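One structure, pasted below without further comment.
All protein chains but one are shown at their positions in the complex.
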Amino acid sequence: MTEYVPVLLFLLVAIGFAGGTIGLSSLIVPRRRNAVKNSSYECGVEPVGDALQRFTVKFYLVAVLFILFDIEAVFLYPWAVTFRRLGLYGLIEMALFIVILFVGYVYLLRKRALEWD
Amino acid sequence: MTLALFAAFAALLVGCSLMVILHRNPVASALFLVLAFCSLAGLYLLLHAEFVAMVQVIVYAGAIMVLFLFVIMYLNLRHDVEQGIAVAVRRGAGWILGILLLAETVAFFKGRWAEGPVSAPDLAPVAGNTQAIGQVLYTRYLFPFEITSVLLLVAMVGAVVIAKGRGPGLHPAAPAADAAADAKAAAPDHAGGEA
Partner (left out) sequence: MMHDIPLAWMLALSATVFVIGVVGVLVRRNALVIFMSIELMLNAGNLAFVAFSRALGSLDGQVFVFFVMTVAAAEVAVGLAIIVNVFRLKETIYVDEINLLKG
């Protein structure tokens, strides 16, 4: 547990700095409100509509592929730190893993799944 | 200290899990699920599974929940409508069954309350948790690991086929314009039906 004390300290300092700055400035700031200051932009366009708009489904495909390759990357971390121990054996098994996933990547390219139109 | 952290993470986990299934707004459910996953990562840290904790944050809280949010935003769901007799009956039955299941589990554990070793054997004689996991994963679990890649491949192909259809793109005969027209035909009737 002691090895997490720096993390905890870092967390406390980060929260304290952010909260302290905002809190302190909200305490000492002068407040002079008027209509123009309260408008969302002093110059520029008024925001239109709701932030909860529908996304197109293209984002979905990108997010799916991101997850799958993310998992692949997760498997690479422990391999990378044990690589010296595993040697050629490890290289071959990881090459097999990557090749199988590369087949999927080639499929995506052929299928034009990564193109944005 | 450890006990206090455990209590905090456990309370956060149970509370957020309850909010996931109780909240009417799917976006809020998804965000509570992210919080639940983060508290799970904290529990993993308490159990000295550092790498699992990091992966939990990266994969679950980072990637899977982003996918959930994309789909929620695509479907543009507002609050769920949950009313009517049938829904109320099913809700009551669900809660009763769930509580029964929990009681059953507790009764089972009470019979043989798993103590476990008082002081856990020391893990990871090598440099760290990640290295120790790599050592096990790439020797003893070599075959499951390779099968994993096939699973990911199948998921990739499946998601693309379901989301894009099996039509154009794969065959050289089908021009790219066809795919574009297809996408355009599919898009407006969803993007257009803005609530």
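Letters A and B name the chains as they come in the text, with residue numbers starting at 1 for each one.
Here is the rule we go by: a contact is a pair of C-beta atoms (placed from the backbone, for glycine too) under 8 Å apart; a residue touches a chain by one contact, two chains touch by 3 or more.
Note that the structure is predicted; figures quoted are calculated from it, not measured.
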Logged for chain B, residues touching the omitted partner chain are 1-3, 6, 10, 13-14, 17-18, 20-21, 26, 29-30, 33, 36-37, 40, 43-44, 46-49, 51-52, 55-56, 59-60, 63-64, 67-68, 71-72, 74-75, 77, 80, 82, 86-87, 90-91, 93-95, 97-99, 101-102, 105-106, 109, 113-117, 119-124, 129, 132-133, 135-137, 140-141, 144, 148, 151-152, 154-156, 158-159, 162-163, 186, 190
Which chain A residues would touch the chain omitted from the figure, given the whole complex? 1, 57, 60, 64, 67-68, 70-71, 74-75
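Convention: only the chains that are shown with their structure count from here on.
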So what's the Cα centroid distance for chain A and chain B, whole Å? 16
In their shared complex, at which residues does chain A touch chain B? 1, 4, 52-61, 63-68, 70-72, 74-75, 77-82, 85-86, 90, 93-94, 96-98, 100-101, 103-104, 107-108, 110-113, 115, 117
Which part of chain B faces chain A closely enough to touch in the complex? 1-2, 27, 45, 51, 55, 58-59, 62-64, 66-67, 70-71, 73-76, 78, 127-128, 130-131, 133-135, 137-139, 142, 145-146, 148-150, 152-153, 155-157, 159-160, 163-164, 169-170, 176, 179-180, 183, 186-187, 190-191, 194
